[in-house]
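A single protein chain has been removed from this complex, and every other one stays in its place.
On to chain A.
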């Protein structure tokens, strides 16, 4: 009797505790457990999509802002001091825009690292090797783009090449030099170029040519002129790409024109409301970013801007930029690489390779497309300056001008920022506090 009673208590107790245990287990319906994230074809595909989404995260607004308001074409006209700080080039370590860009770039890198690590382990008949390679190639490209954008903004950064599964595993990674960061970019681009496919129409996902185009830009930044020339030529030679006329074609619907080597597409379900920072409140925007008066007079000059004056609208004190203009639908793409850039990369490389005729031809190709007469630049110095000015006008509202001036060490001459420390952005304040391996850039 006593024994049976004990039994009942024991069994009852066990049932109670196991059912309690089960009753207390809850899982979300909108997220996957981390250990079941990339396990089959569907999740592998979803993971690379997630990586692109993170690239959207920094290219939709913060990164182009960092490349423009910091320089001379765009000025601060709003209320948020994070933009005033950028405009004045007095950027504290907790500047919202630099922090957001830095965070999202590393998010994209972590996604890419996960794909690179886990996709090769997936064995799913629905995921053939060709597609696996494509996904891996895209991940290498995204990681390369991320480190490239970090390097040119912040200098040499900490190189994470493994997915983060725990905090302890991430410890001990110090900052690399800018050359090491760019080496990482190059090695990823080499793999990406090898793994990626090429078709005749894709412009919003990485392809072989996308990797080559970024590589051309990397070589330009590293002053490796022959390679820059070579990779730019490879992309230009691909008849998938061509300059569009009139100029505004590429930023009016339908997007994804032949102009585009790589752009990020947005849609009604995946909006990009960057236009809001450019448009005045009378047109529904916040008007934080405004074309500067000197830029407006240049772009309105038929001999400088030509048809590129379609980048601005409004009159008098209310001129505003309209590169991002889908105010009704918020579907502007993020323009990352246009074929025009490859011409200007090659032009610059050719100047340094002493091919002045070739350089002038590429430069004029861009000018003529905008209805601007041929350049009169004749000497090497004149050509370099002409290309610099062309870049400024051609990519006035894209993430170029600031980075070009830093790359060519012209920040002092053009913007009057003598202190070289301020030619790179500060690492986020929270990283300095939370990461013993992070060292702040000098001067911040």
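One rule holds for everything that comes next: a residue touches a chain if its C-beta (ideal position, glycine included) is under 8 Å from a C-beta of that chain, and two chains touch if they have at least 3 such contacts; residues count from 1.
Going forward, contacts and distances are computed from a predicted model.
Peer 1: Can you pick, from "Pyruvate dehydrogenase E1 component subunit alpha", "ABC transporter permease", "SusC/RagA family TonB-linked outer membrane protein" or "ATP synthase subunit a", the UniProt protein name of the chain not displayed?
Peer 2: From the choices "Pyruvate dehydrogenase E1 component subunit alpha", "ABC transporter permease", "SusC/RagA family TonB-linked outer membrane protein" or "ATP synthase subunit a", the unshown chain carries the UniProt name "SusC/RagA family TonB-linked outer membrane protein".
Peer 1: Looking at the full complex, which residue from A:46, A:190, A:313 or A:414 touches the chain that isn't shown here?
Peer 2: From the options A:46, A:190, A:313 or A:414, the contact with the absent chain belongs to A:46.
Peer 1: Which residue among A:123, A:201, A:239 or A:269 touches the omitted chain?
Peer 2: A:269
Peer 1: Among the options A:184, A:238, A:288 or A:408, which residue touches the chain absent from this view?
Peer 2: Going through A:184, A:238, A:288 or A:408 one by one, A:288 is the residue touching the chain not shown.
Peer 1: Which of these touches the unseen chain: A:329, A:368 or A:389?
Peer 2: A:329
Peer 1: By the contact criterion defined above, which parts of chain A meet the unshown chain? Give residue numbers in ascending order.
Peer 2: 20-21, 23-35, 37, 43, 45-54, 56, 77-82, 84-85, 87-90, 92-94, 96, 99, 102-103, 106-107, 109-111, 113-114, 157-158, 160, 163-167, 170, 173, 204-205, 264-265, 267-270, 275-276, 279-288, 327-330, 416, 419, 426, 428-431, 433-435, 437-438, 443-444
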